[in-house]
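All protein chains of the complex are present and in place, except for one that has been dropped.
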């Protein structure tokens, strides 16, 4: 940062850079909970894209260079390039299909990303509502009831964590272990679908409380509906994970991208000469990076820097529910403002 | 695969191809549950499109070739082609209508595909919620009650399978037979709408349990609402199946595509000469394949490789519910973390 | 058909045509329940559009021809056409507004069509759920109760039929008369809003059953909610029927279309000569037919071949509910799989 | 009309004009409930737009004329116009931003219009459901109960009318006064938010009936939920009214429109000569009218001819509910079809 704000830069430029800097780092901080330098944010985000597209960019650049040599030295492609606008019309029709698919892929990817985010947002809401409901509604007749209640509220956190691990196809981890009893942990290890098992335990607790007269049948059903919501959210995330954009579209899109980048140098070599390679590489870079970002965004549950910050969301849920548990228990005796 | 990773390929290229390979095969594996080679995936997907469009591509390519011969040998079309940009303006106006319809068709097709997927995702959620609800809520007074309960949970799987077969207009199959009693199977064979019949049986079971005091009236209604959801999902899928995109749009779109491909060679033959046929075939290929993919995606319940993996989803439902049934029955005696 | 598959056509062409043929006729069969020849389907669909646009197409074609004559014989418009790209820039700006409105109109029309279809799909679901609910839940104490129950289930079909007639502003017909009692038919003839009256009768029946202890208060409310859904669907369809796309948009769009078709020949006559008339007529045809299809699709409740197949949907509802009524009454004694 | 259908016009033209005429007037009749002549409909719709944009059109046309004079007589702008395609590239980039914003504005405006329509459609549904519910469910023990019931059903109409007046910032009118008692009218005059007050009265009535054992607690809650819906609809309309499209967008859009219309003559004067003024005025007219229509549609609750026909909708609600009230009271004694 310090090297960036050199002494000679005019004041408004400094102010401007600080501004832009804060905006991006601020957003990144809100999003992933980490404070990072302006350039580091860009670097982190780009690194998830660059390694995949760089080989193609270099390849197309070199191909453009070879085309130039063949054209300049050996008079190749003359039939193609000496007529102004030879391919222009054909290319135009081609561009229709091409840009259409690129728009389509970007929109689809973003919709999937945002739908995933909405589902995790609903998870935050549903766990809050369930925890407040259990906390306020279920009657505590003994200390044991209170312990069970707190364990169930922690099961809600465990549901979120187990869902995160399930979506990432990762094994149970320590955070999860700290939220459930050992016996539950062992049982979870055996099942194929841990979050579903946890939701069953929560239902079990509710039904048990009802049978022991700590929970009215009417409110039991309302709480069951909130558990239904948890299962719906889980199913929604699995749907996004397991159903990619129709694969045939992404195959056709990649084919068109490749063809476009191969035809481009033939078309511009006559005008641009030795610049052909650089311009080709540059345009390849832009188109491929748009395609690649879409490809990354559309699977939002992974560990990529652009993916959803599932760890941050799980921690938010845990913090909220722990605060709820730590509240003074007898809130009913509150003094109401008179 | 091995022949693809030849010894002479540079390391980054190897790594890159592995990467791309895994990405596509990984997605395909998640989607359809089969592990296939990179190229096989592409082949499988393309084969559903190619047979339909190849005749047209060959036809347009040959037509382009004939146009070139007529033009070069017999000086045909000179009035048309010797003026630069003759049709350009008219073509431009034409392209507006044309590309508009192509975008429209692609978006509509994808929305139908995704709506179908959402409905099947809701089916997974609804069956999970219903099964967990029946499992936890309905009281078991005797062993016979337990048997009935398990049979009903299997009826939920049967509903999904019967719905799949109904959407594909296929007869009842063995998977379905294994999920229901023989008497039920015979009855289903007689009815015109098996899934509706199954939903009626589920309602019957619930009402019966209520009348025998194993199910509270309040919770009965909540479970009835989940059965309503099943029927809504069924109706939603039938709606997608039975109502195509307005047919008149697809007819007009195909007319325009044909006209475009017939006019194109006249326009480019002056500049491209003998390349005309190849370029025409190529552009025909791109536009038709976009149109054809849309046409395939918009009916997502069939057996095409791009269609929804209904078999995989049905199996997921069955696996989830079987795991639920196989759980230790007395989960109420769970030791709650203290 | 037979003349189409001439003996000399190559095999793949035959196969291809059969394929395309089946696809369109298959979709049409699913949609409207009639099996028709490939060409007849196209003809039926086109005939709803052609009569309206043909006069304009002929008019613009003749106008283009006259422009050519004036230009060639009397050297008119020379100030306009002898400069290459005279109007190009202005036309381009014009095209922005124009194509924007055409896209807008097509999308709006399709959304209205699909929303109408969704509402009718929900009607199918709601009647199924209501019928199954009434069938399973309402207790039958005497044979008279059973008769009333069946009459009420037929009232659900009558609701759908009355709604169809109401949306089409048609008088009560025989199908409706066969579903209700004579006294009800006479009463319906007097009211201004038959479907609303029918929904009131259904509510009445439910309330009556509740008051005679055949229906629990809780389940009564659940069934009332399904009747609420019927009324919501009715209101939704009336909304689509009574609120067209803002009329000012369609007026402006038609103005622009007219102006475009009048300016076009002036622009292309210099290049195309005697072809001007044909090209003008052709482009007019394309643009007008896109506009006209939109205009037809956006009112989906009529009798046009592209409108929603309301008769087919009503018959589906009737068939489903009749099958439900004809089922063995004592389904509770079913043998549960052991 | 009669002058339009002159005797010399060919038959198909007559038929065609009648057709087009009916279509537009028919739609307008459905929409606003008034039968008007073809040309009058166009005039009425245009008059809401023309007065605002005409000054600008005249201004731009005269500006174009002055530019032509300066160019032709004094050789101004030569540096600008004698190079073919001077500004073309720059203009192209400019058009991206410009057309993007115009599309954006049109779509946003239409979404707001349609969302407003949906809310008023839901109002129709909610009042129908509430009225039918109150009519069927609330028990009548005395004649006074019946009077109260009818007054409450009229309160629903009053809610719709009060909401219309509230959205238009108009004082209470006679239609409203005829629907409520004098005491209520005086009370409404005092409150700042009449519709909210009315919804409170409806709740009051329901709660009162419950406390006097004419309404079950369960059905009371279901009816309260329908009143919640009324309040949601009210809030939704207020949201549309009070939150315009981000104002900064419409400012930027108007700036760009102005700049475009000022730059255009400079660009085309070289080619078009004395036509410049007319062409400029014409293009200004098209772009401004699209912008202006959007600006009018996006506030759909006013008195403009393109706004929602709130009066018609309120009258529909009143007619429906009055018909309900006038029905034979003892519908329970209906003879059920046997």
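For clarity, chains are labelled A, B, C and D in written order, and residue numbers in each chain start from 1.
Note that in this section contacts are C-beta pairs under 8 Å (C-beta built on N, C-alpha and C of every residue); 3 or more make two chains touch, one makes a residue touch a chain.
Given the structure is predicted, the values throughout are model-derived calculations rather than measurements.
Of the listed residues D:184, D:214, D:280 or D:320, the one in contact with the hidden chain in the full complex is D:184. Residue in contact with the omitted chain (choice from A:103, A:147, A:177 or A:251): A:103. In the full complex, chain D contacts the hidden chain through residues 52, 55, 79-80, 83, 85-87, 89-90, 92-94, 96-98, 100-101, 104, 108, 144, 147-148, 151-152, 154, 180-181, 183-184, 191-193, 196, 199-201, 203-205, 207-208, 217-218, 220-221, 224-225, 227-228, 231-232, 234-236, 238-239, 241-244, 246-249, 251-252, 256, 295.
If you put the missing chain back, the residues of chain A touching it would be 12-13, 16, 19-20, 23-24, 27-28, 30-31, 41-42, 45-46, 48-49, 84, 88, 91, 95, 98-99, 102-103, 106-107, 110, 113, 117-118, 121-122, 124-125, 128-129, 132-133, 135-137, 216, 218-219, 222, 226, 260, 264, 267-268, 271-273, 275, 279, 283, 286-287, 289-290, 293, 296-297, 305-306, 308, 319-320, 323-324, 327, 331-332, 334-338.
Note that in this section only the chains that are shown with their structure count from here on.
Steps from chain B to chain D, minimised over paths through touching chains, total 2. Chain A and chain B have centres, each the mean of its CA atoms, that are 24 Å apart.
Inter-chain centre distance (chain A to chain D, centres taken as mean C-alpha positions): 39 Å. In chain C, 218 are the positions where the chain touches two or more neighbouring chains simultaneously.
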